[in-house]
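A short write-up of the structure that comes next.
Each chain you see keeps its place in the complex, though not every chain is here.
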Amino acid sequence: MRQDHLISATQLSRADIEAVLDRAAEIDADVGAWQGRRDGTVLGLCFFEPSTRTRMSFDTAMKRLGGRTIDMGSVESSSVKKGETLADTVRVIEGYADALVLRHPSEGAAKMATEFVDVPLVNAGDGAGQHPTQTLLDLYTMRENAGLDDVTVGIMGDLKYGRTVHSLAAALTNFDVRQHFVSPESLQLPRSVRYDLHESGAQVREHTDLDEVLSDLDVLYVTRIQRERFPDENEYRKVAGEYQIDTDDLDAAKDSLTVMHPLPRVDEIAPEVDETDHAKYFEQAHNGVPVRMALLDMLLENAEGGSQ
Amino acid sequence: MRQDHLISATQLSRADIEAVLDRAAEIDADVGAWQGRRDGTVLGLCFFEPSTRTRMSFDTAMKRLGGRTIDMGSVESSSVKKGETLADTVRVIEGYADALVLRHPSEGAAKMATEFVDVPLVNAGDGAGQHPTQTLLDLYTMRENAGLDDVTVGIMGDLKYGRTVHSLAAALTNFDVRQHFVSPESLQLPRSVRYDLHESGAQVREHTDLDEVLSDLDVLYVTRIQRERFPDENEYRKVAGEYQIDTDDLDAAKDSLTVMHPLPRVDEIAPEVDETDHAKYFEQAHNGVPVRMALLDMLLENAEGGSQ
């Protein structure tokens, strides 16, 4: 991977992705061996929107590499409130840190920020834009459990607004994966995403009913359908209920089916599923650590190479 | 101590307690020697309620063992707001961390959480329930200053609602300690607590006036009487004033009397007392560090043993 920053999963070739996943697997096999790897490195966490799991996962990743983190804290208590621009904020924090992680509500914010900083910057979500490390940990989890060659993946839930889903679907076109999309009609893939998938030559089919495809799936990736997408509570309940899964639903699935979810979940997956071998969503959350360790380590390597 | 988690002080035998206090004393004697002890360990701080001193004390404890901490941050900015269950939150953070500290407003939350995680979990307060590390540091402070054999302890203030007091009183029944409880009538020990103390064979007496017992005490443990427990301000002032101490009050005490307080205090102990040799409440707060270092170290030891 010869990148200075990670802004979008689309900037990564199949070889880039595999390089990150390979290093993540190497790390996950013996995480303790990496503890002194980045001793003395300081990572700046710049979250302009609240985040629990992404922030904690990057925080853990840097610390398990032996480095330190500094946290901007909430926007409410920051200089941003005094009218400071994003460009100024990231340049100041660059003066403290060896790499930056940025989450921002505005699409394009991360790309813009890279025009002002020299240290590696990782996009941890920019509004309706990209969240590439989520995609990498999703791919890692699929590869570890079902492989990424000749597999059938179902992606279910809110396919219209789900940033995670669009990014994952695009990344999967790098691999020999058949993609099935399952959603209510009102939450189908946006036309532009569908167009891009077809252009890339991906094998894509859309469904409104999980039963049409469940028995074929190697992976089922479930996402949340948000209440606020619906005009009234009744319609929400009716629709959402059809896209929730429990152990009865999974009777029709392959024994080897891997069930994933980016979390947090509300009621898309019944708690009883947690006890089955299908459930890989907590493992998936855990995988954020080795994947982000791998990515940070490789970006820091590139930065060192570039400055030599 | 052969425990996987610490949920309640009542789960600890006298031998367990003494093992923790012994190791705390060993640590306190040369804290620098423990700096590399838990290099590479990550502790997850999950505070579902605000906390300054307990959170900072655990944070310091892990860092003085050479480990790292990751902090969930406030509930307001977390996935909890999106409807995530406690069981899911702790399982995700378990995926990042080697041990967890949990504070939660609901009684029983810590016990419940241990059903979902495999790493050691320490209860840092669950509503009206338990806060066992407070009890351990209280016992440690008593042992260092007055001993825990053949001593007379007075516990004063809000004995009705004070979680700290109930837990301490129960733990003291493991030792040869005479307990005197001093409070206004409206804030006496709950019947169930009094019953349990008598059942355990403890030597217990109750008073409304500190003067009845002060001269006999080796330790006086003062707690705060909260304004909100009283229907009107006047009644509060009248009652609270009788349970505040200053240097004049302490003239009647033994020279060796140890005065303790879980802090924060408001006006229960006059600042002039701070300058006397009686005052051990800041030392008591400090003792949270070696006691929590000892406890975390022992739980991590047990976890390693269990996984071998």
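Here are some notes:
In order of appearance the chains are A and B, and numbering begins at 1 in each one.
Keep in mind that, in the parts below, contacts are C-beta pairs under 8 Å (C-beta built on N, C-alpha and C of every residue); 3 or more make two chains touch, one makes a residue touch a chain.
Fair warning: this is a prediction, and the values are worked out from it, not measured in the lab.
Shown are 2 identical chains; the number of copies across the whole complex in this structure file is 3.
The criterion applied here is as follows: only the chains that are shown with their structure count from here on.
Between the CA-based centres of chain A and chain B the separation comes to 40 Å, rounded to the whole angstrom. For chain B in complex with chain A, the residues that touch the partner chain are 39-40, 42, 44, 68, 70-73, 76-80, 82-84, 87-89, 91-97.
On chain A, the positions that touch chain B within their shared complex are 32, 35, 50-53, 55-57, 59-60, 63-64, 74, 263-266, 271, 282-283, 285-286, 288-289.
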